[in-house]
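First up is the structure itself, then whatever we jot down about it.
Just one protein chain is left out here, and the rest sit where they should.
Naming follows writing order (A and B), and every chain is counted from residue 1.
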Amino acid sequence: MDDLETHEHDVIVIGAGGAGLRAAIEASTQGVSVGLICKSLLGKAHTVMAEGGVAAALANTDSRDNWQVHFRDTMRGGKMLNNWRMAQIHAQEAPERVNELEEWGALFDRTADGRILQRNFGGHRYPRLAHVGDRTGLEMIRTLQNHGIHQGFEVYMECTVTHLFKDGGRIAGAFAYWRDTGRFVLFRAKAIVLATGGIGKAYTVTSNSWEYTGDGHALAFRTGADLIDMEFVQFHPTGMIWPPSVRGILVTEGVRGEGGVLKNSEGERFMFNYVPEMFQGEYAESEEEAQRWLGGDKSARRPPELLTRDVVSRAIRSENLAGRGSPHGGVYLDIASQQDAEFIKRKLPSMYHQFKQLGDVDITRQPMEIGPTCHYVMGGVRVDAETAHSTVPGLFACGEVAGGMHGANRLGGNSLSDLLVFGRRAGKSAVEYAKSQSSAPEIDADEVAQAEREDLAPFEGRGDENPYALLQDLQKCMETYAGIVRTRADLQQGLEELAGLQQRLARVTVEGTRQYNPGWHYALDLHNMLTVSVAIATAALNREESRGAHSRLDFPDSLPDMEKFNLTLTYRDGQLECRREPRPEMPDELKQLIEVGPGELTADDVAPRFERRRGF
Amino acid sequence: MAEATLKIFRGTAERSEYQTFSVPTYQGMVVLDAVHDIQAGQAPDLAVRWNCKAGKCGSCGAEVNGNPRLLCMTRMDQYPAGQPIVVEPMRRFPLIRDLVCDVSWNYEVNKRIKPLAPKPREADGTYRMQQYDIDRVQEFHKCIECFLCQDVCHVMRDHGKYDFAGPRFMVRLAALAMHPLDTVDRLRDLRDAQGIGYCNITKCCTEVCPESISITDNAIIPLKERVAGEFYDPLAWIWRALRGKKADTRNPVH
Partner (left out) sequence: MSDTTTSYPARLDFLETQRQDNWWVAPLATGVGLFAFIVYATWGAFVGDHYQAGPYLSPFYSPLFLVDWWPLSPAFLILWVPGGFRFTCYYYRKAYYRAFVLSPPACSVGARPQRYNGERAILLFQNLHRYFLYPALALVVILWIDAIEAFFFSDGFGIGVGTIVLVINAYCLMSFTFGCNSLRHLVGGNVDCYSCVKFGQQRFKAWKVVTFFNKNHMRWAWISLFWVGFTDLYIRLVSMGVITDLRII
């Protein structure tokens, strides 16, 4: 351990997407020593791929909006399983977080009176998403990055954490390897913030990159923290599906927000047939009304294409089962018939580019062929709503790796605001916690040596397993048995196969040296993916109902009883424990917000403004 | 099924070679797909840096048949069948292994740029900007930091002048210079520390930009003009002296 490269900080942040950067910025401004570790280069994290916008009730584009409506939309979108306090904090603080980004240099698209323009998105009652064309995530991460590099925190790029250490009960540090050299490095810290993002790489068709291997989920889980809501994996309804090379690549919900419509192979706008009971009366009932809405008529209701993602994904699946799908198993997303070419190119430039260059489709003239793609995990590390503190002292989580905020289904745009709001809170509480620790925690040398042995095992292996093949099989297993729709038999079969994969993983062998060896990197990431996959399948097996993103063919309805708890997973003595955690009681005034009809929320209406700018 | 041949650079700075691989092709295939297929079947330790595979993160920059490109946005079918496609790492940067090189220099340069210092907010805690105030800067903010422009720029690539910040950071400096909220003057820095004079506007950066940013025309030349106005224009000196103004193009009134 003596010759091991070691760094010491008060707070270590793992993950440098929006949440990690925001946490590191906040922690640094509190005057402690902060280290930020990321698997990729700085500024390449998954936030960069967020397209549509960041949800915040700024009420710039529609003055009827406020945090209460945002809170209501979030809770209803999450099918009431959200941690209400998180949803409330999120809705209240998002506007200031967005304004703060602007102060740091972000340039969102503008309204005619010079304020931040907001666009429509699924599940949001009013146009609420501050955006920059269809590259909002890029704007956010670059703003945070360029602001962050002057705050004094240390950045460790292309460095992967494989183990967390505890001293007694509290967190003590992290063990990692440099991707380029393969050398190990030890980080000592009083507090650790996980901001590692999601798990999407566990599925075959996914909008997520190689990074999304559930590292934070697995690290926290193995350290003894609780996971919550793991059965809820969001499948984004609009991913590219053809040609094969692009399968899964995201097509922003902004296409529908800007007027795009969904059609089946018969040319019918089928979403009118899929408005769930919960949302009856809130969506347009005819194409004519939807058309008026697009034209800016305030009395018209939003088109059903803007239903929540879980609903749209299931509708697309149903259309295909009924034989009305597109040739490659999806449906058509058509904006060409709704907006002129100039507008499309201006508001959706990267969608235009992406389809033109990779799919040979001109979206200003032709419809896009799209289908569901794995996009986001609502579940994650169980945290305290105010402080983002996990159940392990000194371990915090924010962004996608944290659970609770989005309940059973996340609304588009809420993830970007989530990571700003809770990134800041996690950074702040981590500092408070670190300052409260009188002594620096110790790391056991034997544990470090053990971690090193485990990480090097794939080189010693005499086995015959190739990490790439194993990864493919894992993805196939999750896609087949724990995908958009699930049954008990499937999930049981899936868990069985996952156990088999676990055994194969022990035999994985990699070739070559430790220097930038992607085979080795995958071999280590696979441990995390398997841990998370088992958690997902187990939770899915235990929630015997359909709710939000979790659809059980054997239990097709949402059951009122099941609204009363979240499923929590804990790892104890090598065993996975799944239990029902009663949901905290919501204060009456918040309950009321959710129960009243949407019209009654807008009593404080001022002169409505509705703007659709088409450039200068 | 059709096959394609790739001649891929393998190795480290000390020891390297070109290895030839054949892979089956399919519709819409990009070079990064081919590299992944080779990893999965033939060379599991073939190093390549990538993330989003959708042209949004700018991780997978390399040189395909000599041209700097994003591997994930380069279709295989644009190359003539039967001829090997040559894939090499970006030449401008120190090599780590195979197709991966060390781009950390860029992050150091970025850190040396004076950060934005915004005007105070309006009374209601927000800012007011018109869309036409920010159109120019929004183009620069499209940059995904793939560093292909840094790779192709002959100032560094051929002449080894590393005291030039490079096109990527000219774009960032232009974004700051034209930012409606910023209050910092960086013109002297631009001339001295960032070496804008090294650029001879031969436009290779613009040619390789996967985001189609008009780097030369919209970022570098306007900056050169600003530097010229500050340091090399006698009439502008006299004009400023007469008006009793310091060299500064901004005039915030509200």
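Here are a few things to note about the model shown:
Throughout what follows, a residue touches a chain if its C-beta (ideal position, glycine included) is under 8 Å from a C-beta of that chain, and two chains touch if they have at least 3 such contacts.
Treat the numbers as computed from the prediction; the structure is a model and nothing was measured.
Residue B:Gly197 is the one among B:Pro24, B:Pro120 or B:Gly197 that touches the chain missing from this view. One of B:Lys142, B:Arg168 or B:Arg226 touches the chain omitted from the figure, and that residue is B:Arg226.
When you scan B:Glu3, B:Glu122 or B:Asp158 for touch with the missing chain, the hit is B:Asp158. Although one chain is not displayed, its contacts with chain B can still be listed: residues 9-20, 63, 65-68, 83, 86, 88-89, 91-95, 101, 128-130, 132-133, 152, 154-155, 157-161, 164, 177-182, 195, 197-204, 207-208, 216-217, 221-222, 224-229, 232-233, 249-254.
Going forward, only the chains that are shown with their structure count from here on.
Rounded to whole angstrom, the centroid-to-centroid distance between chain A and chain B, based on C-alpha atoms, equals 28 Å. Within the complex formed with chain A, the residues of chain B that make contact are 12, 26-30, 33, 39-41, 44-59, 73, 75, 96-98, 100, 102-104, 107, 110-111, 115-116, 118, 121, 125-135, 137-138, 141-145, 172, 176, 179, 181-182. Of all the residues in chain A, the ones that touch chain B in their complex are 40-44, 46, 48-49, 96, 99, 102-105, 107, 109-110, 113-116, 132-133, 135, 138-139, 142, 146-147, 149-150, 155, 157, 180, 209-211, 242-246, 249-250, 350, 353-354, 357-360, 466-469, 472, 510-513, 515-520, 613, 615-616.
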